[in-house]
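Heads up, one of the protein chains got dropped from this complex, but the rest are sitting where they should.
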């Protein structure tokens, strides 16, 4: 039904797509896989009319369609859920869902719109996660993604492309989303599904198309392949282990949190503790409080046995607590600055003589971390906005590793990152634990939580409802604590 | 209402006299002097006086008149930001039944340009018009020019002013005919647009000098002392000696500073306007009208004096 | 949030009215309230459309010059169609001025959209350009004489049901823009464009068309303001709108709750803010406060009003407020 023929697109110096020909039949979920920067989003954006291809065309029912703007794509019944949710901050969820799809004329009526959106939310089973009146700017990343998904349902479509719709969703919402996708497929829509979560792909996809370096590396039926085969198609080699677990947790506490905002938790040196929970469970909030970015109410915090007072991020950093936030672009990266400036941001005070930054030391330090974390960038002078998501995440990691922290807090560290980069980041985390750092990871991806963590603290409504050791941890155990059904 | 209704003429007063004095550019030195004179007189007469600064805003003029009416003022004394607003001012004052007197700039009852107005339609006024000021400046410049004995071929005139301020244009345009009438020759005239501040006048005149290096002697006049001081300073910076410059200012406020400091300057004269007296006389006339129904004079002049470094002290100009 | 903002503006306005009402017994008289209303009309018209353009994520600094240009154009057309000074055709004068204003707005919009020029720079540049054009065509002098015409007299001085005509004009324009913003898909799309242009584009909204149209609206309403300016002052002066009108309009829009980044703001808030500023200005004049103090007082009160507003929302004091 939808097809692309000989698409090429270049962003100097990168050839993002190189003569890509693919088809996406109706009534089928076609998964689009590939490493970071393979060109998946570029393909989806061309289908959306957001990018114009250098050569090639998009075909609908065999006929070429001129797509010059997202407007044209909408007219042809093409909907895209973009990789980064785009939310209008000062209007309600209801209006966000119906953006651009309001009926013409003096018909805007808040209450009826609200009711319609409420019904959509209920139909998808998102009632607990999303209210129609919340303002766009108050939404968490997960809620933003739900809004993007809801948008796709407001207008009748023939083709829907999901670009990593689940990257900040947890199990529960993913299940609801899959029910929806299956229903849409059964209605005969062509579905394009991009994700880095391989387990999901095998649950939902009928066909799998793999891109590598902008070229089609292969198209297979989902039933006829294995995860391993797909991964080797993506990265061009075999990936043996995802999780390297050669570190041993000590009993020496790095972080002791006692009744801070109602939460008590200990992280030991060389230990990886995961915070699990559903969307909005309060994990990020707790981490930001520890990092000095939200007020701390009551309780006490000790780092390496020494009590610390944290009122500003600087206090946390000085005490050895660093925090890599969940929204890379909005909260961590200086997109208009080079990789180097991004890496050294938190250690400038160690790189200066008088107040002058020592250029050479700075570049050397940046290069050191680029090599150590295997950041793929031509030079440390490259603008960080030009890197792919996985490499951007590594830059954020580098910034904090440069501070040699005692406790590293990672909020959704592999959000939107490909398997290869994920494995690398897991290895980096394990390596840091081996060196004796304490690590607190927030993750919504259960396999990641289970694979990484020595202990798992499960949160619900801002409280820790249980702590699971490795032995007792399982997806079921985590979910039952997270949903409060124990 | 269509806006054309007539209101009854002003009634008697309850004994309390309340006068509004509205000035354009109320933050300028001359108008500050005028305001001071008005206030002193009002205090002496024991009446209420409200000063309003209209800036250059013609629209604010009408707001201010309406405010005065709402405040039950008996009389309005006004210096309009632009004469074109005159008929609206006259009409508004008539509507509200308030006595109207103008100072400094003329306005006409039914024409936007006072120059086109038949004399009986000019609103009673106290002060000195832009044309009269320009005439004085031109006369003085001619006198100084003849005394300097410069050759006409090597001399040029710079006229610096903000070209969209009508009264400034009136002043500057009147200077040249007066210069010639007083025996000045036909000289090259360079008109320089400024924003009426010294730094801008200085910049613009400096650029003008660049284009006219051949000129040996300069005559500078303009809308006020700000323009003349700026222009003269630019000439001095460009290497012209004070002997080769004749600056004739208006108002005397900046010229007097240089003279008091004992510095030789190219500003050789300035027309001192005694704003204080204008303000004082205006309030007195309005008081007489309200209290004793004594008619305004059609035109009452206040004292103006052309001052020079030698004469300004004797004339009573202080700074 | 928006409610909090409006409530504190109402509070501030009540405070201003009360204070000056006590200091001066005529301040709260009907005729003085009408004066306040008239005093805010011009700035109010500009602030209303400024709100619309700021909601779309833009800004228009050239409104004052556009009003000045319209003042000159309307008076010149009136003079030409008449006897060279007056007695011309008022409808032609108003029509031509509004068409010229709308065209100027389109030029602004096209420069911003197709020229990819930041809205602040583009309209700053056009502030100078429109002023220059108005000065050029008028030779820097006031043009025409409008008070021979019943329509202009009505605009300048007439009233309906005891309310001055100018205030009716402001009220009608404000109501229309309010309805546009709040009850039509066009208005909701404007909020979306200003809130997140990428989201709006991805949703298939034709952003370019919207931006150009809103600048056209601004130009047309600025022209209307210019015509009123000319009618009030009997003649069109090229610098009529240049006495900081654009700053007043922008100040009112922000004070009324617009966000510089766009996507936020309401006509109600803006009107409250513009009334507050007008009440303050007239109050200070009525009480006879020296104009120098008026500057200080207006600046200080603006700061205090916004600070109180912000304190209410309880933001943390870190970094620059949005």
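Remarks
The first chain written gets the first letter, and so on, giving A, B and C; residue counts start at 1 in each chain.
Here is the rule we use: contacts are C-beta pairs under 8 Å (C-beta built on N, C-alpha and C of every residue); 3 or more make two chains touch, one makes a residue touch a chain.
Predicted model, so just to flag it, every value in this text is computed and none were measured.
When the full complex is examined, the chain removed from view is found to touch A, B, C. In the complete assembly, the contact with the undisplayed chain comes from A:357, out of A:14, A:249, A:308 or A:357. Only one of the listed residues, B:39, B:94 or B:257, touches the absent chain: B:257. For the options C:73, C:112 or C:222, the residue in contact with the chain missing from this view is C:112.
Of C:16, C:86, C:102 or C:122, it is C:122 that touches the chain left out of the display. Seen from chain A, the chain kept out of the figure touches residues 69, 291, 293, 312-314, 316-318, 323, 325, 330-337, 341, 344-346, 348-349, 351-352, 355-357, 399. Chain C meets the missing chain through residues 56-58, 111-122, 124-133, 135-136, 140, 193, 197, 200-201, 207-208, 211, 247, 250-251, 254-255, 259-260, 262, 290-300, 302-303, 306-307, 310-311, 313, 315, 317-322. Listed by residue number, the positions of chain B touching the unshown chain are 26-29, 32, 163-164, 190, 192-195, 197-200, 202-204, 206-208, 210-211, 213, 226, 229-230, 233, 236-238, 253-254, 257-258, 260-263, 319.
The rule is short, and it goes like this: only the chains that are shown with their structure count from here on.
With chains as nodes and touching pairs as edges, the resulting graph is an open line. In terms of C-beta pairs in contact, the better-connected of the chain pairs A-C and B-C is B-C.
Between chain A and chain B, the centres computed from C-alpha atoms are 71 Å apart.
Residue positions of chain C touching 2 or more other chains: there are none.
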